[in-house]
Structure formats: structure tokens, C-alpha cells
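Only a single protein chain was left out; the remaining protein chains are all shown in position.
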Amino acid sequence: MRLPDRVTGLFLVGLGAAAAYGGWQLPPVPGQPVGPNVFPLVIGTGLALCGLAIAFGIGHSFEEEEELIPVEGGQPPPPTGKFYGLRALLPPALLLFYVVVADRLGFIITAALIVFVTSTALGARWKLSLPLAVLAPIGIHLIFSKLLRVPLPAGLLPMPW
Amino acid sequence: MSKKITRRAFAASSAAAAAVAGFGFKPALAQAYPARPVTVIVPWGAGGGTDATARIVAALLEKDLGQPFNVVNRTGGSGVVGHSAIATAQPDGYTIGMLTVEISMMHWQGLTELGPKSYTPLALMNEDPPGIQVSSGSPYKTVKELADAIKAAPAGKFKASGTGQGGIWHLALVGWMQAMGLAPNHVAWVPSNGAAPAMQDLAAGGLDLTTCSVPEARAIIEAGKARSLALMASARNPAFPDVPTLKEAMGIDYSTGAWRGIAGPKGLPADVASKLTAALKKVFDSKEFKDFMSNRGFGTVWGDATEFATFMDKGDAQMGVAMKAAGLSKA
Partner (left out) sequence: MLKTLIDAFALISTWEVIIAMFAASIYGLVIGSLPGLSATMATALLVPVTFYLSPIAAIATIVAASSMAIFSGDIPGALLRIPGTPASAAYADEAYAMTRKGEAELALGAGVWFSAVGGIAGTLSLMILAPPLAEIALSFSTFEYFWLAFLGLMCATLVARSSPVKAIAGMFIGLLVSCIGIENPGGVPRFTFGMTDLFGGIEPIPALVGVFAVAQVMRAMLTPEPPPIPRRKFGSIMAGQWRLTKKYHWQMTRGNIIGIIIGVLPGAGADMAAWVSYAMSKRFSKEPEKFGTGHVEGLVEAGASNNASIASGWVPSLLFGIPGDTIAAIAIGVLYMKGLNPGPTLFTEKASSMYAIYLMFIIANIIMIPFGIVMIRLASYVLRAPRSSVMPVIMLCCAVGSFAIGNNMFGVVTVATFGIIGYVMEENGYPVAAMVLGIVMGTMVEQAFVTSLIKSDGSILPFFERPIAAILAAMAIGALIWPVLVWVWRRLKGGAPAAASVR
């Protein structure tokens, strides 16, 4: 997902313009000299200006750019397939999966699926991922549901406590 | 009707058996309500006044009815999320919740379809009237002096705060202005992020008056940084006996307030509802509840199911008038 500055900059211009336009359309509030429209207008404009500066490389010369340290060690591996990059979307997808099915399946089953999939996707063998998928949800459930009374959904497999 | 209730009760209690025991079968069929833990939804966050009131009520209900009453804070959407969670719950008596005054305001602003009619009212437990506070350096010693100065001043000269735009204390100010025959926005409203920041700004000299409730202003008043001139209520608050009502001080019969009550989703079975109302009456009369509320300076007002319903309808109409006058209503 590494995009050229020109692309992200222009995207910010669009986002800023949309925000400014959206804010501009808000009705004024009686009794307030500055309505709810002003703040989005200012921010949208500022964002759009930043986007322009980034897209056209202004400001690079203004202050010394510090070297960006790569977050995780090592070079990215050669992509093994066309859709390799989409693997990054797995974690948010799993969280949305949790939102959709947790009430029906219950916390334990949903959480076990999430743990198993995440662990396997990161290259764990089943000897690690399977026990993890059983133990981690139960542990979390114990702490949150039993101890702290967070109403985690029981679903199909309620815990005996 | 009775058949339907029985079937529902059966479904509920067998679900309860499965949920509580996890496995096996318990003869839960014959058990009377409540046969399993009850969830009490609070639309506001942990640690606030509504949360505290709900927790003391829940603890006392638990003692009386013998089942856990678990308080669950369903926050988000400025109260809309929690209120709608109460309204859309299964009407089986195992999910009830605490309604706050916002339920009679939000629908006027077009924020939700929900209104007082979306619930089975059970009991009104509390109402806190707004007070009128000025900073300790203010030249106005009585509410009459303040009111005269407000009347004499051009519109917008005086600034007041206490909560956000369109919040309950804003409407209290609007109502007071109208009762004095002034324009709703004669005193300019400065929105704030709750009563505490407004009281701080009052003490910092940024405001002329606040119209939040006296318990909310209490700590600053006791610190000698502000004083309360009047209450917009029908009677004085025993915790603050020196503060007169608007009627006593200037003959204006205007009262409103932020209230809290317990309700269930619409269509709660009549036997469950009456059992809960009876239990809530016991809670209300208990020493623990009275002590707790008076310690915080919260007003206690009782209303049973019908009284609560009438109370909400009346308040709802009053809010509608004030909000339309202030230009806050979308309806």
C-alpha cells in the first residue's frame, strides 16, 4: 500500500475539499456568531493545503526531513501471489466478523476462530494455534466476563461460570 | 393474552436455565419472575450521577428480589444508543433500564424516533431542578437583582452556561426567560461540555451565570467561588435550605428539571411490571436510597408507573415548546 506522495496528497486535497463543503452546508446555530460550519471549513481547507504541499513536494526544502525508520525489521518478502497484499486486511476483517457473528455464536467460539485464523496466517503450526485458540478465549472470558462483569455474549457455548 | 405470557415465560426460563447452568436441565418453569439475572441498562458512562443512581437502585432491587441486577453502561451517541437498547430489548423483564430527561428532548431535535411512548414506565426516582448560580465576585446578591439587570441589559449582553447547546439547562434558561416575558435568547447561551466546565468558567470570570443543578455546582459553591441565587423548582432543596425558589424570590412560577426513572421496553407483561414497580417503591422508601441521594444532594421524587407516564408526557410537551421557541427543534 505504499503510494506515491502525489496520490496521497491529492487524496487529502479531495478529503479536505469534501470536509469543507460538508461543513459549509451545515446550518448556522441561533445565538452563535461562529456556527458548526466554521471548524470543518477551516480544517478542510488546511488539510487540502497540506495535501497540495505534499503532492507538489513543497515543504521538503523547508525543514530537514528526518529519516523514516522502518517499523518492523527486515525487508518485505517477495510477494507470493497477486493477492498477497490483501492479507493485511485480515485483522480488520476478523474484527468485523466478530461484530457480526459474536451475538449469535457467542464469545468463545468467535474468539477461538479469530485466534486460530490469525495465528495460522502468521505461520503457526496447528500444534501451537489449536491450543491457543482454546485457551486464550477462555482466559479472556474469565477475566472480563467473570471478574469484571463485561456482558460478553454467551451464544452457543456458554461458560459454566 | 395470559397464554402468550406463559409461553414467553417458559421460553425465558428455559433460556435462563441454559444460560445459567450451561448444561443440564433445571426445573425453572415454576419459578416466578425474576428467575435469572436482570440487566439494567444505563445510557451514560460509569462514574456519573446517573450511573451511581442506577447502581444503588440495582443493588437494592437485588436485595429485595433475590436475583442479580447487573448494571451495564451502554454509552455512545450522546445517550441515544443506550436509550434505544432499552427500547428494543426483549420485553420479558430481564432487561430494564434507566431513562433520563434526554428521552423527552432528543426526538424534538430529530436525533431519534424514540420518545417516552417507546417504553413501559415503571417508576420515577429522582428529579433535580436547575439553580441559578453567579460567581462570588458578581454584584448580584439576589435573583431579583440579577433578573432586573438582565431585563435592563440589551439582548445578548449576559452570558450563561451549564451544558451543551439544546441541553436541559439551556432549556431551563429559555423557560425562565419566557416566564419573565423576554425573548428566549435574551441571555446568550455559551455551550459547555457539561456542568463542571461551566462552573469552572463561571469562577474564572468568563460567564455571568450558570443554570445547572445545585448538586452539580455544590463543590464550587462550598469553595466560596460561586453562589446559588434561586432554584427553578416548586419547593426548596433540603440539602440547600438557604436557596429560595423562583416563586418565593420573584413570584415566577416556573419549574423544570432533569429526572431519572426506571423503565422497560414497550409491552412488558403486566405482572412483571407491577412486581418491579412494587419493588422499586420499596427501594425508594428505603433508608439506604434516601441517605445516598441526600448525601449527593439529589432530589428524590416518586412516581408509580402511571404517574411516571403522565410526568413524562407533560415534560415532553413542555420541552417541545421551549425547544421550538429557542429554534432548537427540527420537528
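So that you can tell them apart, the chains are marked A and B in the order they are listed, and the count of residues begins at 1 in each.
Note that a residue touches a chain if its C-beta (ideal position, glycine included) is under 8 Å from a C-beta of that chain, and two chains touch if they have at least 3 such contacts.
All figures in this text were calculated on a predicted structure; none of them were measured in a lab.
Touching the missing chain, out of B:Asp64, B:Glu145, B:Asp201 or B:Asp271, is residue B:Asp201. Shown as candidates are A:Ile109, A:Ala136 or A:Leu157; the residue that touches the absent chain is A:Ala136. Interface residues of subunit A with the unshown chain, by the touch rule above, are 1-3, 5, 8, 12, 15-16, 19, 22-23, 26-27, 29, 31-36, 38-40, 43-44, 46-47, 50-51, 53-54, 57-66, 68-69, 71-74, 76-77, 84-85, 87-96, 98-99, 102-103, 111, 114-116, 118-124, 128-129, 132-133, 136-137, 140, 144, 148-152.
By the touch rule set out above, subunit B reaches the unshown chain at residues 45-49, 51-52, 55, 59, 71-78, 80-81, 84, 109, 111-112, 156, 159, 161, 164-167, 188-193, 196-197, 199-201, 203-207, 218-220, 222-225, 292, 295-296, 328.
Keep this in mind: only the chains that are shown with their structure count from here on.
Subunit A and subunit B have Cα centroids lying 36 Å from one another. Touching subunit B in their complex are the following residues of subunit A: 29-32, 149, 151, 154, 158-160. Those residues of subunit B that touch subunit A in the shared complex are 18-19, 21-23, 39, 70, 72, 156, 165, 185, 188-189, 191, 326-327.
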